[in-house]
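As you look at this complex, bear in mind that one protein chain is not there, while each of the others sits in place.
Entry: chain A
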Amino acid sequence: METAILQAQKLGLEIEGKTILKDIDLSISKGEFVTITGPSGSGKSTLLQLVASMISPTSGDMLYKGKSINTYEPTAYRKEVSYCFQTANLFGETVTENLAFPYEIRKETFDKDRAIEALGSVGLSADYLDKKVTSLSGGEKQRIALIRNVLFLPEVLLLDEVTSALDAENRKAIGKTIRKLNKEKGVTILWVTHNTEEITEANRKIDIVDGQVKE
């Protein structure tokens, strides 16, 4: 059997005596398109953050390509397993600063044409580059945060309710962009969403209830 790209082994998280996640066993193959649903507060965001190594589990282990994620250098790992926050704030002053950041941390020069193309793919014009982040709506921030994660393609994309503040039209556009990343570029997708249309697009659905998996 081919080793899974991601594998959770009895993954658990306890914070100050409170169990947030318990005994999560999961196996995700390369190129899979998985949606994660579940009631609010059930631990979906926490699970994605554990997978992204933004936090560490208090029990169990998380494997990436067959090895514990603790054996990877965190910055290199997060470039491959990229987490997009549920409510992105964006940082710095302008949109450009946000889109240039992935280049900056790789010591590469900012590719403006590529950034404009990426903006276009989520329905935003080139004018957005010079906009102040404080002037953007929640939906605009979500879209910019998303392209920030995919300017350099990750192996795994962890999406946390990234379309919650969007209208139906933009939601469709984002959905298309994400499916394209999966089908054409082979990016493995884990997508937390409540939207039924988005869920039916996936090849697998995982339910998280009370910090446990109900597949």
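The working rule: a residue touches a chain if its C-beta (ideal position, glycine included) is under 8 Å from a C-beta of that chain, and two chains touch if they have at least 3 such contacts; residues count from 1.
Just so it is clear, contacts and distances are computed from a predicted model.
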{"item": "Identity of the absent chain, which is to be given by its UniProt protein name, from \"Acyl-CoA dehydrogenase family protein\", \"Iron-regulated ABC transporter ATPase subunit SufC\", \"Putative ABC transport system permease protein\" or \"Electron transfer flavoprotein-ubiquinone oxidoreductase\"", "value": "\"Putative ABC transport system permease protein\""}
{"item": "Selected from A:D25, A:E104, A:D127 or A:E197 as touching the chain missing from the view", "value": "A:E104"}
{"item": "Contacting the left-out chain in the complete assembly, out of A:A145, A:V192 or A:I206", "value": "A:A145"}
{"item": "Residue of A:Q7, A:S42, A:S82 or A:T177 touching the missing chain in the full complex", "value": "A:S82"}
{"item": "Positions on chain A contacted by the hidden chain, ascending", "value": "52-56, 70, 74-76, 78-79, 82-85, 87-92, 101-102, 104-105, 145, 148-149"}
